[in-house]
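The structure under discussion appears below in the form of structure tokens.
The complex appears here without one of its protein chains, the remainder shown in place.
Chain nomenclature is as follows: A, B and C, assigned in order of appearance, with residue numbering initiated at 1 for each chain independently.
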Amino acid sequence: MTTAAQSANTAAAREAFYQRLAAKNMAPLWESLKGLVPREPTPNAVPAVWHYAELRDLCLEAGRMITAREAQRRVLVLENPGLPGSSRITQSLYAGLQVLMPGEEAPSHRHTQSALRFVLEGHGAYTAVDGERTTMSPGDFVITPPWSWHDHGNQSDAPMVWLDGLDIPLVNFLDAGFSEDDPRDIQPVERPEGDSLARYGTGLLPLGERRGNGAAEVGGAATSPVFNYPYERARAALEAMRKREAWDPCAGLRLRYTNPLDGGWAMPTIGTFLQLLPAGYATRAYRSTDATVFALVEGRGRTKVGARVLEWSPRDVFVVPAWSWHTHQADEESVLFSFSNRPAQEKLGLFREERGT
Amino acid sequence: MTTAAQSANTAAAREAFYQRLAAKNMAPLWESLKGLVPREPTPNAVPAVWHYAELRDLCLEAGRMITAREAQRRVLVLENPGLPGSSRITQSLYAGLQVLMPGEEAPSHRHTQSALRFVLEGHGAYTAVDGERTTMSPGDFVITPPWSWHDHGNQSDAPMVWLDGLDIPLVNFLDAGFSEDDPRDIQPVERPEGDSLARYGTGLLPLGERRGNGAAEVGGAATSPVFNYPYERARAALEAMRKREAWDPCAGLRLRYTNPLDGGWAMPTIGTFLQLLPAGYATRAYRSTDATVFALVEGRGRTKVGARVLEWSPRDVFVVPAWSWHTHQADEESVLFSFSNRPAQEKLGLFREERGT
Amino acid sequence: MTTAAQSANTAAAREAFYQRLAAKNMAPLWESLKGLVPREPTPNAVPAVWHYAELRDLCLEAGRMITAREAQRRVLVLENPGLPGSSRITQSLYAGLQVLMPGEEAPSHRHTQSALRFVLEGHGAYTAVDGERTTMSPGDFVITPPWSWHDHGNQSDAPMVWLDGLDIPLVNFLDAGFSEDDPRDIQPVERPEGDSLARYGTGLLPLGERRGNGAAEVGGAATSPVFNYPYERARAALEAMRKREAWDPCAGLRLRYTNPLDGGWAMPTIGTFLQLLPAGYATRAYRSTDATVFALVEGRGRTKVGARVLEWSPRDVFVVPAWSWHTHQADEESVLFSFSNRPAQEKLGLFREERGT
Partner (left out) sequence: MTTAAQSANTAAAREAFYQRLAAKNMAPLWESLKGLVPREPTPNAVPAVWHYAELRDLCLEAGRMITAREAQRRVLVLENPGLPGSSRITQSLYAGLQVLMPGEEAPSHRHTQSALRFVLEGHGAYTAVDGERTTMSPGDFVITPPWSWHDHGNQSDAPMVWLDGLDIPLVNFLDAGFSEDDPRDIQPVERPEGDSLARYGTGLLPLGERRGNGAAEVGGAATSPVFNYPYERARAALEAMRKREAWDPCAGLRLRYTNPLDGGWAMPTIGTFLQLLPAGYATRAYRSTDATVFALVEGRGRTKVGARVLEWSPRDVFVVPAWSWHTHQADEESVLFSFSNRPAQEKLGLFREERGT
């Protein structure tokens, strides 16, 4: 028998064996090992940018197409072109543009998914969490913690648009998603506006309180009790930092939002960041295992991800996939908000990063 | 225009709108919200059992079909019937039966995935981790930590079969998988056998050492420096516990393997358990968000998952999906090893459980 | 032999035995057990108050009596009347009034003792810590962390007086005191004023920084990297808190200064607090194991400690011994700063408190 024939026999024998394995719900690892345990991450997500100027009309059209009440949440999901039909902007994260027209309300509900809101356009809508309302302005970072009742209302006379970021794919992957509608529809106000920021955001804490605002808290996975981080304050932090000019070659100045109760991340699964790039700044190459979603607050420039160039100006949203070399260039002084699953990766011992030279 | 016509128009208008959204990589959340944010978990995985008596011959046949060296790891993957073609036993975990024939070696490599071995059959094969070899016997629970070099060798004169459990799907989902082959092929022995257990497993610790054995350690995600938890010792712990007869109605006696450096889980993403059910014991219903893989060490009985009845005897492996009511019945005194992603869920604030009455 | 004679014999025999024990550096526990293991704390410290109006002239006189340079630190120690000659205000804490005249400097040194400054009078002196200077105003709480170089200078044209609080007795009791003079005399300025507050006091943190400013950090015993907590900001926190009117019957509103890196105490051994009592407020009785030093910022009233009544007005300092029932009464709206060894007691598992009814 020739070698080729032997080989064919072997292949045939193996195939027959595999069929018998399949009948027992088994499969040969050696046929799939390389894909299962790759040399390095090979994300399906691709770099992509959503230009707000092109999307704003679609947002307003959605506002006419369906009521906030019918939609429950009127959101245009930003879907990664590499993950079509999956409602994901990265493998583990969801993002969308939520639109609230004047006078509208989005009814109260709760879910185990963590949610962030980053305001792109409009003033004067509120988010209510556990009895406290906070009025939102552009650049504000607002948290609705897991399993906390939350609703939104637009009491201004203009549309309000914000970027939603949630860990929906991650929670679904872990088969740990629960949700519930609030029979009260809109929750009553029980605490004065600004209460959580006043209580937890000043460097002093109420004596004896070390725990958050009702969110699920297991194994240190608490959410920050501060649920609105105003842009004004975060921007001032960047401004003060620049005095010392300790620029990071890969990031400019990049701060992370924190939980004042423990100094950790503000959210249990999602890391949030604010970043300053001076006019003319060009960063060195960087990559990390946390695919990252960026939203422009101020400035103009571009991000190169491999061969792709993503141009950005205010209110644009773009995404850099996991483990992809990228650089930022700022034509004007630029401020970028961003979020990723870095806290989840760190807690599981999986986060890695690499800096170019 | 009739209401039906209006409705049709609306539907058509929406569909047209959705097409325009799609062109911009956007999608309407309100069409998919219910699936994305479910009332409660709806796992795709189903209950299933693998009877060792039926699989043993297939294991040995695999031993003739392909060499350990060619396969790199000769494993028959246990694939959940609800997740065909995905190499998963649950949504986030991988399991398989690894076969090592007399004299064979599985070459050294490392990866960021965490791996556990639970020995089903055979004596005298070794697992080497970071320069130390441990000889494995039935019921032993052995860890190969993330990014630690590890190889296996069978120096006995009989086949060795163990259950592998890894977090491959989870790590791939997070785009955080890295792997590397060891140029040394088989790593040299640098520490005496039993060293890690002696150093870390007695209730005393070397002064000044508070850290593990080279694994990635970020945010407390360390792996136990004890990498072999012998069955004899774990079994004795159950036996001592039973003296006090503090039976859990849902679990009998169920212990978790721990990391002596911090009292936490032995592995960063996977929880491991050993459980005793006395003869005749029937547990109350229980469900939790962590789908769980069980392996029988001693005894005989069955687990009912909803309408499914999974009969088990020694060396059988079965799986209970997430958030599925189930009960155990032991005909004989039974000892079950099990593992799940509970540590990952706890760290992310997502673990939930419910006990029947 | 009579019983009295027997007893005398026994007493004599025991005394002789005790002498022989003493020769071997031993002693009978049963003669001292009650004192060594008391039913409850029996502090030697007593309640006391220092009225600033009576002390100010002495402070200025000290300013003429000795130069800041000759004194190294020109401080009038507040000595508890129950602990004479011991330089202690409580058993474990030291307090004093430090005076810096216009143009004076207190040279740079460092020590393992933790120090706090709470400004009573004057504007425009600075404290420098590790290359950063902070300008001090009344009500500011300033930290000089263990083993950090620090110096003070008064660049204003008026005297400056602040309350010093240190853990000198505690550190000496533990035989763990080290100190060193700075060969530079006055340390150079290396960071812009406000840098530490900007970097660490806004709710965002520099990415990757989780650690303090050079202080000894073992076992989580870090000092806050924010070393000036301005009164204006702390006062605003109280004002915001009062909106919710969640008054504590024993304390009014009482906040603790925190370390933004971990949410814990701002200092490793000393807890610091700011407290608001509305006009007319009278607290319920309270006692705790942490003897506490208070300094009045605003208001007027009195504290009853057992039978003692301590009247207070702005800049007065008073002390409540450990485990002593006490109440506060505010004639006017009052703000009290306070400090105690509560963090040390909590870390050692020793803190207890009790509330009256």
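Simple rule for what comes next: a contact is a pair of C-beta atoms (placed from the backbone, for glycine too) under 8 Å apart; a residue touches a chain by one contact, two chains touch by 3 or more.
Because the structure is predicted, anything quoted here is derived from the model rather than measured.
**Student:** Just list which of the chains on display the missing one touches.
**Tutor:** B, C
**Student:** Just to verify: which one of B:32, B:258 or B:329 makes contact with the chain not shown?
**Tutor:** In the complete complex, the chain left out is touched by residue B:258.
**Student:** In the full complex, which of C:107, C:146, C:159 or C:230 touches the chain missing from this view?
**Tutor:** Checking the options C:107, C:146, C:159 or C:230, the one contacting the hidden chain is C:146.
**Student:** Across the whole complex, list the residues on subunit C that are touched by the chain not included here.
**Tutor:** 13-14, 17, 20-21, 24-30, 32-33, 36-43, 45, 48, 50, 54-55, 58, 61-62, 65-66, 70-81, 85, 87, 91-92, 94, 96-97, 111-113, 146, 168, 170-180, 215-223, 268-269, 289, 291, 321-323, 341, 344-352
**Student:** Contact with the hidden chain only, please: which subunit B residues?
**Tutor:** Residue positions of subunit B that touch the missing chain: 191-192, 194-195, 197-199, 201-207, 210, 226, 229, 233-234, 236-237, 240-241, 243-244, 248, 251, 254-263, 273-274.
Basically, only the chains that are shown with their structure count from here on.
**Student:** Graph of touching chains, which shape: line, ring, star, complete, other?
**Tutor:** Topology of touching chains reads as a line.
**Student:** Just give me the whole-number Å value for how far the CA centre of subunit A lies from that of subunit B.
**Tutor:** 29
**Student:** Which integer distance in Å separates the CA centroid of subunit A from that of subunit C?
**Tutor:** One centre to the other, that is 44 Å.
**Student:** Can you tell me which residues of subunit C touch two or more of the remaining chains?
**Tutor:** none
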